[in-house]
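Below: one structure, written as structure tokens.
Apart from one protein chain that is not included, each protein chain of the complex appears where it belongs.
To keep things simple, chains are lettered A, B and C as they appear, and every chain counts its residues starting from 1.
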């Protein structure tokens, strides 16, 4: 870690559960970073920042934070519908920007952000697909790069949540974009990343409402399956679920011509096995928040290193705006296929 | 086991590798069964039978075996293209019949066999989807029946073979019907069996040629993925591969509203773990023949028990002709989807 | 398998639960074997044999079976206290003999059997340490022979039973010889077999009464741990338990200079994993009977093959009387150590 000079000065925007985690990481655990500002419209969240973070300047208004000349980069953990404009505003204010996924659920808006960002090539703009920074996903990526499984041609990937009896996501369905844009978008990014960023050419999706009937009015499902064909003969299969009994089970497989890798096959909560009258078992990660605790940290470190390292290190900085656009494009095609019952050509 | 009276007298037809195994099971390991006859056009195979089996009557010609009045049932392990007519001939000769999968790759021919069989309701006619008799698949079936995972609504199932560098299956592609009819047909049967025999309504398939370019001329692939939607909101995802590095990896998952079951997730060859400089590993089952050794035996026992037990035990006898027809119908739709790039409605 | 000529004609003695299994294996599943006779003092067990086995000659008295000239070999599944004399009687009657473990709990008696057997070098005499015939143990043995783990120098092995709430073994403690002679004797044989049959030089044992207080009056424990030092710097650690919650957990590890092997680390009942609110689990083998079903069969096949193959195949025939003597010797030293609290030198 570095001492106090030459640090990247960050401002975090949004201090909900995930925002708090990012804020703590940036404040205490990222070499080269100083969390100098935080922004939330809620006094309660600002109070938390006042007590917990190392004397950040606090803002209720995003525009005020952007006006702070001693902020080099903003870290957006805000509602999805705000992302696109907030990114544009940050770039215009001359600040690097990290933004939680998704970029936008509107393709035109995605394009608009990309166009704007093209005007600021010296600024880093990264979308938070944190799975790329999970140590196990990273290890798989490196093994693939090293040729350990030959040529990778198929990814199977899933994002499945423990059933939420409160059904928060049902009410959230209208704005989340549905299960594929909310959950599978991560798997889409993983598949493209591990397969060498191929372009999708055709998708098909289907789904079931296993438990949450309320989703039907939004054309959404609580379990979705999909196939994605890429242009160079590569393939992906996706599964998303809101109704798992055992926990958050996020795992992926990459199959190559000379071997395969599975990442997270058993979503173990820890290294403990329990032997009792029901057999031998392990408990599972309850949610993505616990599963990807390390990934959020590594993501922050990579962003800061990328900004400080310049163009050479950009490759390791995470998903680009173009990656995010492509993930949205595929996710929307999946939704369209789910609703039409037809394969959708991109 | 029973002693010598009241045994079901069987004749095995076809003595290739799999036929030999069935013959030995029927001869020595199935209570209530007597293997009294064997049929093969090859002298070499009949010689094997003469040395190995307990004094069976040997036939070079199937018609001669059917004429043997002291044969109660025939056990067909013959080339797929012969199955349909041989089943019909056996039924007409008044014999129960067990036939290896597939029933036929031609839907009209399947229908013809069903129509004929309807005339002989007192005769057992079973198609050999042996996976139903694997102890682990059976355990999963029983747990589902007992309600342990709530209502099952999604099956994910795969049949993946260790890469055959000789590429036997490439030359075999024209007659095998392609990867979905040759391999996935097992997964289709498993899915229908575990989900309560729903009817398929729509399928989509895609594929890749990872290693065996020769398949392209047959419109076949060496890796195929598929989705199948059933009428009552149930779903299945399938994966078939000819190119795995680690072995034959046949596994399935059933996901229900209150839990899930995975069958064969790690295709362990045995109970040994090897600790060395590469980590901790287990070897894998090299082929379906070893993986399903027990299943073939249990299948034979169930068939014999079903014949001897009468109608009451038919439910446990294995896949019916109707099940086989439905598996072929879905498999053909998958092939059609693979070739057209469109979803296919059944 | 062979047909009907040149078969080894066997008589099974003792038709309790384990005797029945051996009898069925010998009758129906062992190439080259004919089960021609069975002996039990209980009419009920002879009735079972009459109904189940292929027309064996039935005897109530062991002497009568030994007088049967058409019996080539006897298979003893009788109470332990009878083993030694029954083996001697069988050898004197000119019959090969297989006997369930233990040879005897009395060292002098063991020696007497060995002395007698030395007079009949043409007769096979094998003690049933079936673990040597379990496919996984056998695979480990073969890998060691092939040098896969370098020089093996440490075995850790355990025999642990699911807790028997009836506490049958408590009443049985007086005649079983206690936990080390009843359970650990298998692990002792495994250790010697996998380490190249070294001689023990020193042992230490300790134990605990976790649940079954009734054992104290016999100087026995329901959980025992032990260390055994062999003459050439090799080591073994043993654990035996009567009180496991999850099932019969029989497993072993062999540690060598270049790697290690674990056999049966997770005593999975089958290939099913259950995903539910408690996590991911597998059920376990309930008892040794299920765990070693295959081993009993392979053991019978090996014995018959050894008799038929002559001296050359003796090496694969199973534990010799000398192996059994050594296992008893070590087991008794463990009991002595448990009771004295001192290390015992052999």
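General remarks:
The rule is short, and it goes like this: a residue touches a chain if its C-beta (ideal position, glycine included) is under 8 Å from a C-beta of that chain, and two chains touch if they have at least 3 such contacts.
Since this is a predicted model, take the numbers as computed values, not measurements.
Looking at the complete complex, one finds that the omitted chain is in touch with A, B, C. Residue in contact with the omitted chain (choice from B:257, B:282 or B:308): B:282. In the complete complex, the residue from C:175, C:257 or C:287 that touches the missing chain is C:257.
The chain omitted from view is touched by exactly one of C:237, C:305 or C:322, namely C:237. Contact between subunit C and the absent chain runs through residues 149, 151, 153-154, 156, 202, 204-211, 223, 225-227, 229, 233-235, 237, 239, 241, 243-246, 255, 257-260, 265, 341-343. Residues of subunit A in contact with the chain left out of this view: 1-4, 24, 27-29, 50-55, 135-136, 139-140, 143, 148-149, 258-265, 268-277.
Hidden from this view is one chain, which touches subunit B at 244-247, 249, 266-267, 269, 274-284.
FYI, only the chains that are shown with their structure count from here on.
Contact topology of the protein chains: fully connected, every pair of chains touching.
Here B is the chain whose Cα centre lies closest to the centre of all protein Cα atoms. With each centre defined as the average position of its C-alpha atoms, the distance from subunit A to subunit C rounds to 56 Å.
Centroids of subunit B and subunit C (each the mean of its C-alpha atoms) stand 38 Å apart.
Among the residues of subunit A, those touching two or more other chains are numbered 244-246.
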